[in-house]
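Removed from the display is one protein chain of the complex; every other protein chain stays in position.
Moving on to chain A:
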Amino acid sequence: MNFNITQEQQQFADALRRWVDKDYSFEHRNKIIHSEQGVSGEAWATLVELGMTALPVPEEQGGFNGSAIDMMVVMQELGRGLVVEPYFATVLGAQFLKLAGGQEALLEQVAGGELKLAAALGEKQSRYEMFDIATTAKKNGDGYVLNGTKTVVIHGGQADKLIVSARTGSGQRDTSGISLFVVPADAAGVSRRDYRTIDGQRAADITFSNVQMPASALLGKEGAGWDILEAATDYGATLLCAEAVGAMEALNAATLEYLKTRQQFGVPIGKFQALQHRMAEMFMQMEQARSMATLAAVKVASSDPEERRRTVSAAKARIGQAAKYVGQQAVQLHGGMGVTNELPAAHHFKRLTMIDVTLGDTDYHLARFAAQPGFKKSA
């Protein structure tokens, strides 16, 4: 048993951190956020150059075949650096392609950084239940016609292609009858409303009106998309867990620094026990979160879906709790400064809060954890 990351993983992390420190400063990030695109082509080019887009892609398609542990290391750094580029969305999209199989050409483009992806899954009524799909794909000759609206699609506005879940059969809330498609974002009938999210990222609402899709747009088998969808979003949740740990690290470090420097009543405020104990609790929350992010990264590739669901939901729920505690306390300990938009810490807090409501919040994952058959096993 060992918890060490490899030398290569450490090198990836170091390279990312150097880039964030040097070229992705908080001020620079603010400029990117308030630019029209909301993301930076230059930053994307660097991520590609650093091998980040190739990392999760299989070797046969020009990638490094990185494991979830490799990705954990990367996502922690992106979380620490509050990177707003469409990396997570692309990696999540690539995971759909990997699980569906037969998408070598697209994966090669992902590895080379030429293709940005986004997963268009959620709908107005679905909340976190990704099987609740009203969007339809009707057979039309050899192909399909897509109709429906997807909401809050992370980096949907920046993607070249969209992974779309749609109903080819069964009822609106069934897990059968779900199919997945790859749709070019500029296809006729696709309209996107791109907007800024409160944590400085981008999302889009996307409407599909009579979008004509060839048979080749189908990922995997018709009507059998649920297993892929669930496994891919579990993978996405695992990446978010790692990103959250990175954000908590940065937030704790900033708060600790503030406690050591900010003077009140003639001493650094870190001398006050009421504050010290909260900082100690923030530290412990982060370590428990790190344990769960690691466990999820190890288990997300498990061949046993129940084990995967159980571990990923445990991690997402626990990290949601930790993130709330760490985020809220960090703001409180920063005092008035903590509620301004001027501090990086405040933005880590916002990102942590939004991670919780992405791909299932704490309550959702607690309930999902408790719904696994293993939960009721007893002495």
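Criterion: contacts are C-beta pairs under 8 Å (C-beta built on N, C-alpha and C of every residue); 3 or more make two chains touch, one makes a residue touch a chain; residues count from 1.
Everything that follows uses one rule, which is that contacts and distances are computed from a predicted model.
Of the names listed as "Pimeloyl-CoA dehydrogenase large subunit", "Response regulator", "Amino acid ABC transporter substrate-binding protein" or "3-phenylpropionate dioxygenase", the one that matches the UniProt record for the absent chain is "Pimeloyl-CoA dehydrogenase large subunit". Contact with the undisplayed chain is limited, among A:15, A:48, A:69 or A:134, to A:69. For the chain missing from the display, the contacting residue among A:74, A:190 or A:292 is A:292, taking the whole complex into account. From the options A:75, A:180 or A:279, the residue with contact to the chain not on display is A:279. Remark: the residues of chain A touching the chain excluded from display are 1-6, 69, 256, 259-260, 270-271, 273, 276-277, 279-281, 283-284, 287-289, 291-292, 294-295, 298, 314, 317-318, 321, 363, 366-367, 369-370, 375-379.
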